[in-house]
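Note that one protein chain is taken out, while the other chains of the complex remain in position.
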Amino acid sequence: MANSKYEYVKAFEMPDTLIPNTWIVVRVDGRSFHKFTTKHEYAKPNDDRGLNLMNRCALETSKEFTDIVLAFGESDEYSFVIRKSCNIFERRSSKISSSIVSYFTSQFVYRWKEYFGEYALQYPPTFDSRAVCYPSDQNMRDYLSWRQADTHINNMYNTCYWALVLQGGCTPKEAEQTLCGTLSDAKNEILFTRFNINYNNLPQMYRKGSVIYRKMVTEQGIDSRTNEPTTKSKKRLVIDHIDIIADKFWNDNPDLLK
Amino acid sequence: MANSKYEYVKAFEMPDTLIPNTWIVVRVDGRSFHKFTTKHEYAKPNDDRGLNLMNRCALETSKEFTDIVLAFGESDEYSFVIRKSCNIFERRSSKISSSIVSYFTSQFVYRWKEYFGEYALQYPPTFDSRAVCYPSDQNMRDYLSWRQADTHINNMYNTCYWALVLQGGCTPKEAEQTLCGTLSDAKNEILFTRFNINYNNLPQMYRKGSVIYRKMVTEQGIDSRTNEPTTKSKKRLVIDHIDIIADKFWNDNPDLLK
Amino acid sequence: MANSKYEYVKAFEMPDTLIPNTWIVVRVDGRSFHKFTTKHEYAKPNDDRGLNLMNRCALETSKEFTDIVLAFGESDEYSFVIRKSCNIFERRSSKISSSIVSYFTSQFVYRWKEYFGEYALQYPPTFDSRAVCYPSDQNMRDYLSWRQADTHINNMYNTCYWALVLQGGCTPKEAEQTLCGTLSDAKNEILFTRFNINYNNLPQMYRKGSVIYRKMVTEQGIDSRTNEPTTKSKKRLVIDHIDIIADKFWNDNPDLLK
Partner (left out) sequence: MANSKYEYVKAFEMPDTLIPNTWIVVRVDGRSFHKFTTKHEYAKPNDDRGLNLMNRCALETSKEFTDIVLAFGESDEYSFVIRKSCNIFERRSSKISSSIVSYFTSQFVYRWKEYFGEYALQYPPTFDSRAVCYPSDQNMRDYLSWRQADTHINNMYNTCYWALVLQGGCTPKEAEQTLCGTLSDAKNEILFTRFNINYNNLPQMYRKGSVIYRKMVTEQGIDSRTNEPTTKSKKRLVIDHIDIIADKFWNDNPDLLK
């Protein structure tokens, strides 16, 4: 059963290299997560267990694929930013994108129990992914700003919507109509006046999403020989919920753009 | 926090449509599965639990993505053949490829316990995937023949290798040297003479891999009103371990190429 | 001045291979030919010199690139059909497409004088091109049918339009309004009633476009030794103006699809 006569089929695999010297962003997105979160009775508008599980999966993914310099997540999506000079899998788009989404999904199922305890996973979830190149630092930062601004817009809408439905006695349709076309100020007003919610006091994780990156941290220790206290600076993967639109974050973490 | 000024970044997402009217094959491959199978003490050369889990994942994937007309698996890989006329996700390569690999991985972790029982999953596995177009039926069949011929070649090698190591007292290096450059006949001879193994009597699953497809089956039943026995022909997803290189399989299942 | 340190820039050239075993169609299109034909006072609605020049360029192109099995032209465009098994330039899209458009353009300028005589070329024209894959014979034939049906539709419209303008005393705007939304029958009627033109008697080249292919022809000769008359069958590149939508053409020329 010689194989050689069939090997010509390898020629149909088209190369899909991503352009060198560009930022690669792999975005992982939940598929049919409206159904998934309903089925698993996620709290609305935000479920801490669900968000923390997403963050954990992203943290593990960032640990596994060390070319990821930053990850940003909200709701059922996570974006992984891979450094420009990265040559993993010879920058083949499908290899990079599929390995990341597979590992992320694998973590999600594997760690479900850590975050949902006795609440069993009812069926295995699916995520999709794609890889996109951003040539300049500004383009990459604008991509992240786009996602973080989106987090804010979605969260404000969802917070209002679910307040109207869960506390305000609205039907989903009525809630939609109430919010249709309203601006940020009007939504703030609804939240404050009708539900006594100060939007700005909501957890940062809901309003800003989650940012994972290697941060320079100072660690206290004890020298094992001398028993003296020591201080060391180290890079550690952290999960923060902070603004990445303004320059401050990037100025505070200059290594990210190097 | 208007989002509009960042939305230009969407223009960096390049389209990756697969050519219409071509067979799409998505191949899912285990990443670092040598390490994974060692860590999880897979039986060598073939672990039934592992193979059956792979088959189950592929079966569920074929159920979920109904455009899959046939799937072929061996070892830590599975190829999913999607019909030419399929328009799922507008034939976007990354969407199709990532959704399939994510769902497959998700099933793998989700159903691990069903196949490995108390033997716990030590860490979450990763698969990668890619989508390839094959224009003609012959090209697609040759792709599958390539994979099935590969199954035979690998399994014969592995069967000899592990017989030499596990029963023959060879070191891995000695086993490799013994097999280096040998043809099929010589390997058959080694198996038969030294280990009393008739290669052709080994389970078909090891030698032919696994084929998943919708087969016309006859189902016996009872008419609920008349209590009479009934016979119905139905399409059912089945897992077979048969030759798909010769014409017979395709002649027996003419719907596959329609 | 060592070159090696700059050679990394070659890695930015992305491969653009066309999928094997598919028909390749390269379409060459005049750029701003409305302006070009006005400037060069082309006869309206069809200029024989212009069409014959286009045909000649396509003939020479089909001679130069022997993988072209058929070319179809109308107005300022020409489509070149390249056989499925062709491996010219390793099927690199830009190589194939750019070489054909360059050679076609080169011929156009080079042979202008043969068709326009003393009427000098006022400025050098531009064509663009693209290469598209068609997996099945039917897809490729449907592509050609699309272009030939388009030829008919355009030519009928243009014939009416210019009759109204040149003979009917209409302004361009009035001609447009007269024809707006009319079907084929109505246009036939206008031509016949108002201008005594029987559309079906117009030259086939205007109505059907031009088809270039290698046709089996019988050639009479004289045997140089015996001085006897001889008959030989030979493949010759010909320019025809015939229907390629119906099966007849393809049945008469079975080699085209081989």
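As written, the chain order gives the labels A, B and C, with residue 1 at the start of each chain.
In this text, a contact is a pair of C-beta atoms (placed from the backbone, for glycine too) under 8 Å apart; a residue touches a chain by one contact, two chains touch by 3 or more.
Because the structure is predicted, anything quoted here is derived from the model rather than measured.
Asks: List the neighbours, among the chains on screen, of the chain that has been left out.
Replies: A, B, C
Asks: Have a look at A:25, A:133, A:175 or A:212 and name the one touching the chain we're not showing.
Replies: That would be A:133, which touches the missing chain.
Asks: From the list C:98, C:158 or C:182, pick the residue that touches the absent chain.
Replies: C:98
Asks: Taking the entire complex into account, which one of C:75, C:139 or C:253 touches the absent chain?
Replies: In the complete complex, the chain left out is touched by residue C:139.
Asks: What does the interface between chain A and the hidden chain look like in terms of residue numbers?
Replies: Residues of chain A in touch with the missing chain: 19-22, 133, 135-136, 139.
Asks: Since one chain isn't shown, list which residues of chain B touch it in the complete complex.
Replies: Touching the missing chain: residues 11-12, 14-15, 17, 19-21.
Asks: When the complex is taken as a whole, what residues of chain C touch the one chain not shown?
Replies: So the residues of chain C touching the missing chain come out as 1-3, 6-10, 12-14, 16, 31, 60, 64, 93-95, 97-99, 101-111, 121, 123-134, 139, 142-143, 145-146, 149-150, 152-153, 184, 245.
The rule we apply is simple: only the chains that are shown with their structure count from here on.
Asks: Interface check for copies chain A and chain C. Shared numbers divided by all numbers used: above half gives same, below half gives different; which is it?
Replies: same
Asks: Nearest whole angstrom, what separates the Cα centre of chain B from the Cα centre of chain C?
Replies: The separation of the two C-alpha centroids amounts to 47 Å.
Asks: Report the inter-chain centroid distance for chain A and chain B in whole angstrom, where each centroid is the mean of the CA atoms.
Replies: The separation of the two C-alpha centroids amounts to 31 Å.
Asks: Just curious, how far off is chain C from chain A if you go by their C-alpha centres, in Å?
Replies: Inter-chain centre distance comes to 52 Å.
Asks: Which residues belonging to chain B are in contact with no fewer than two other chains?
Replies: Touching at least two other chains: 133, 139.
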